[in-house]
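Only a single protein chain was left out; the remaining protein chains are all shown in position.
Moving on to chain A:
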């Protein structure tokens, strides 16, 4: 078995009549050896690897598996070859490998790594699912219905993420992206529902629980986590279709103080502090109230943070420390009290005395003298 696999690159190398044949041969053998170790590890799953040059008649499924193997094999090759710094040989070896594999394999060349990475394209969202569906052979148990669901999921996912990214700074994700999120949520609910689709199939098994990666599920839940930690639902109405009233009210109050800031921005900040104190305070109180009621989402928190920073840092309207003298006076008075207390106790309270009691002891002159001697 081992010999066979080693033959593959050797044949490839021999066919390419080039200089340094010996060296390249050796390197190729090393590379092949690496391939074998990888192969051996996966022997059970990719058993067709060594059948590949030998058996030209293969079932379709087998060739498919082998193709998948090819991808991983070429990955292994790239790794190995990179380690030896000779990429060219690697390529030639792969080519020869493919050539040796026969027509069925080369016919499916569409699945080489470069072309099967859909996200290299700029219009990913819309083409990726198409390319995906064409990539799947017909006899896989994913129904068309599920594939179409998956396609919609992909589109909506991309839209949602795009929205998130564009409203990252200043944070407005709740305000702007809730429609996208609702869409995404809806399609995921469709996919994951146990209800049977038109072909009497449920997509949960084929799309969500099919492999250990559970890609659709994890993608969705990552987004759900973000949405929940942003606490967006608290700014939306109960059906999550629009911003709720508290939020809108907060935004108007916020605008009021923001416009006040804008008006007095020029010139002396102390005037700003005086003039805008009222709107700012209304805002602060509202915010605190909402914080207590837990009706805040990340948008409002962020806006408030910015406003507070403007107020305290930029315009310097914080409360100054003014009453140092009275505080020091009162505290030193308090600190002085114990001193008086202890002093007066020490001087006036009579000291507690203990009456000594003398125990009865045996008369034992001899031994007492012994103690005395021992201790003196």
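Please note the rule applied: a contact is a pair of C-beta atoms (placed from the backbone, for glycine too) under 8 Å apart; a residue touches a chain by one contact, two chains touch by 3 or more; residues count from 1.
Going forward, contacts and distances are computed from a predicted model.
Not shown: a single chain whose UniProt protein name, out of "ubiquitinyl hydrolase 1", "Chloride channel protein", "Signal recognition particle 14 kDa protein" or "DNA replication complex GINS protein PSF3", is "Chloride channel protein". Remark: the omitted chain is touched by one listed residue; of A:200, A:229, A:252 or A:268 this is A:229. As for the chain not pictured, it touches chain A at residues 229, 231, 284, 291-292, 294, 296, 301, 304-305, 308-309, 311-313, 318-323, 326-331, 334-335, 337-338, 341-342, 345-346, 349, 351-365, 367-368, 370-372, 374-375.
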